[in-house]
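Apart from one protein chain that is not included, each protein chain of the complex appears where it belongs.
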Amino acid sequence: MTRQPLLQVLNVHKTFHPSGVRALRSVNLSLNAGTVHALLGANGAGKTTLVRILAGELQPDGGQILVDGIPVTFRNPRDARSYGIALVHQNLALVDELTVLENVFLGREPLSLFFVSKRKARQKIKDVFERLSLKVTDERVENLSMAEKQKIEIARALLFGARVLLLDEPTAYLNEEEEEKLFELLRSLKNSGCAVLFITHDVDKALNFSDRVTVMREGQTVLSEESCRLTVQQVVETMGFQGRKRTFQVPTVGGETLLEVSNLTLNLGKKIVLDRISFTLRRGEVIGLFGLGNDGQYDLLETIVGLKKPSSGRIVFKNQEITHLSIYERRRLGIAYVPEDRAKEALNLNGSVLENAVVNVYRKAPYARLGFLRWSLLEQYTFDMLKEFEVKLVSVRQPVRILSGGNLQRLVLARELFQKPELLLACKPTSGLDIQIQNYVAEKLDLMRSYGCALIASNDAEEMLNLCDRVFIFSKGRLRRVLDREKLFRPEELISLAGDKG
Amino acid sequence: MRSLRILSSIVTVAVAFGASAAILCLVSPEPRETLWWFFVGPFSNVYFFGNMLASSVPLIFTGLAACVAFSAGAFNLGLEGQYYFGAIVGTIAALNFSNATVSRFVALVVSASAGALLSFVPALLKVKFSFNELIGTYMVGQIFVYVGDYLLNGPFRDPSAAFSATRYLNENVRLTRILPPSSLHVGYLIGIMLCFLFYFLYRYSTLGYEFRTVRGNPRFAKIHGINVDKILLIAMSLSGALAALGGMIDVLGVHGRAVKGFSHGSGFIGIAASLLASNDPSLIFLSALFLAYLDSGAEIASLMVQTPPEIARFVQGIVLCMVTAQFFLERRELDADSTA
Partner (left out) sequence: MLIQLLRTSISSALPISTAALGASFTHMIGKLNIAVEGTMLLACFVSVYVADRLNSWFLGLLAALISSCILSLSVWSLHRYFRANIFVVGLGMNVLVSGLVVLLSSTLLGSKGTIFFEKIPQLPVLRLSSSRSDGIDALLSEYNALELIAILAVLFSWFVMKTPFGLRMKAVGKNESVAKQLGLNVDTIAASSFILCGLYCGLAGSLLALPLGLFVSGMTNNRGWLALVAAVLGGDSPLGVFGVSLILGFAVALSHRLQLQTNVPSEIAFSVPMILTLFVALIYNALTKSRKRG
């Protein structure tokens, strides 16, 4: 007897506008009730896009979605929820400033005579919270840990009768113990008839905790099989981890120390963001700063460039103490910075390509004379820069927002690297971009080694291994481990090392 | 995109015309005559025409002042107070000097400094304490309108005057009339010159680039070494100084003394002038002219046919409401997609 799959995806495809990125080319997936399904794939394979379509947040360009064998269309998340499909996002859909109860019941508040009844809310949520070992408090969501926040979203989905639970990278912020509990929970959900799908990077976990595995690659489903029939090796191969084959340059032992960070501490309120960070960086080195979440790796780069003031500690660059210098002065000494948020920090989307390209040099001679800009020289500078970094463009006076994601990243890197900085601080330089750009970035970093060094901060294990010689593992603001490239790590190993306790 | 915005402005102007005509017809016992005086009156002779141009001068200055603030992403709502109070202290200071050149110089410098201070302080509050600059500039502006009123009614009041006003400035301190018998004066040309000067600076100076970048994305500017706080303070101070200069020039050119209420709202209408010109300094003298045209038409109509001149205020309000609206929205695909 063939059971009707609870949720089925047939030949779905999706292209994003205006970037033109083909996120999904042909996706086929079957979810049966009472099973746990793992969705695997490299960055950019399309996993999140697929799951968002299933949850009703995005509309597919073609293909079919069937619930209990009946074709459906989800015009918005509410539609999907009415069929019992709920998504627990990676970036959780929670309002930080509201309390736990308020977040869970937002939109479906229990009433007592026109007023929101906290008592009824507490009652309703008791069982589910217990199951998830959550405490019912009046705390604001922003004060909770990532694990607790995740559980709140799951609780919300369960409370309102989810039959299909989709989880996007649920283990990203959990430690081992919490992970175990989560999978236990998923198992009990499966036993009560739900269909559970979780997205993960971790092949080991996927095979251990799921009944079925689907692998996606470049927008297509390439493998779908029962987990017991697969080996880790097989799956990793199918995922196509495309580490670059390149000659690995061991940094010269005698390379001069360019950056020295000693006992750098940053306290924001009660939170310890950076906890006595110390390390040195030599010319020719590219070091990765890796953490599972926001463990201080980005804050460290922000502190080095000057956006944040440390509570204590020193930063010395080229034998000069820069701990108290302004951002402008640090940049003038040769520090370049690629921020985390490309749209909001690395670019001025309201400006032209030219205006974006010259922000690091407009004050310097010969581009400025007596307070006036010489636009013809600046245009030439931009032109040369874009050419060297292969940014395709017609005119530099065009608004910058018409460029594609890949070209924008090239522009940002071009701007920071063209002046040959001796220290490059980059946050997630290849996030969300295709393989081409990743290779391109690695190339440029290689070229940098002859005159400078770099610090790359990221959450992406693949990116770390692709670009860096050594990796510093961060956890809760502390530098916990140093890994050398000499032993080749797999991304999953990196992630598990970062999650281990102590 | 550019053309769509101009089209939007044209719609706004057209609606303004339509609304004026409609109200005039409703309000006046002789609609046809009223319409003629309102729409054609300002052009009917040199006196009216020149006066219309002269009344656009305050709006050129306050419009430019608003534009300077906008060009760095700031909103100066205290222009009225800066204009009014700046001119009053400038006049009071100038009255102490008999030498015409010195007097003029003092007037301009003192008023500009006062205006700059009046907008610098709320700007400082914004920068240091994130204090909402709309409320800050408005309140400081209003407080100093009252203080200005006090000065005119109290310690510096001209005892021989019928209203609250200072003594008259010397004839030779005042600005030359360029279109007698109207009150049009060189201040008009000075205003236009300043607009083009700012236009030039905005496009070609390092400071102009910094203004533009702070406006476009302050976080981006900060990350790349631009001192955003400094830029905001400079922009706001400059804005206040320009507004105050406008008031001073109006006194020097038209009134000859500081009279209570002589600003009648130019500070706020200046914002409309800048927005109507899409914050392009080279177009401000035109939008200022349009708004002054509404004022003049209403005034002439009130003179000739006794319709209330406040029609102009009403229509200018409509202009403000509509000027930032986009009436021809592009049908862009509103996907909830994020571009990675």
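In this document, chain identifiers A and B correspond to the written order of the chains, with residue numbering beginning at 1 in each.
The criterion applied here is as follows: contacts are C-beta pairs under 8 Å (C-beta built on N, C-alpha and C of every residue); 3 or more make two chains touch, one makes a residue touch a chain.
Quantities reported herein were computed from a predicted structural model and do not represent experimental measurements.
One of A:E109, A:E329, A:E379 or A:D446 touches the chain omitted from the figure, and that residue is A:E109. The chain omitted from view is touched by exactly one of B:A74, B:L184, B:A301 or B:M322, namely B:M322.
When the missing chain is restored to the complex, the residue among B:L35, B:V127 or B:L275 that touches it is B:L275. Interface residues of chain A with the unshown chain, by the touch rule above, are 57, 76-78, 81, 93-98, 102, 106-107, 109, 111, 114-116, 269.
The set of chain B residues touching the chain not shown comprises 23, 26-27, 75, 77, 125, 129-132, 134-136, 138-140, 142-143, 146-147, 149-150, 153-154, 265, 268-269, 271-272, 275, 308, 310-327, 329.
We adopt the following convention: only the chains that are shown with their structure count from here on.
Annotation: 48 Å between the Cα-based centres of chain A and chain B.
Interface of chain B with chain A (complex): residues 204-207, 209, 212-213, 215-217, 219-227, 333, 335-337, 339-340. For chain A in complex with chain B, the touching residues are 16-19, 21, 44, 57-59, 305, 307, 326-328, 331-332, 337, 339, 343-351, 355, 359-360, 362-363, 368, 371-373, 375, 405, 431-433.
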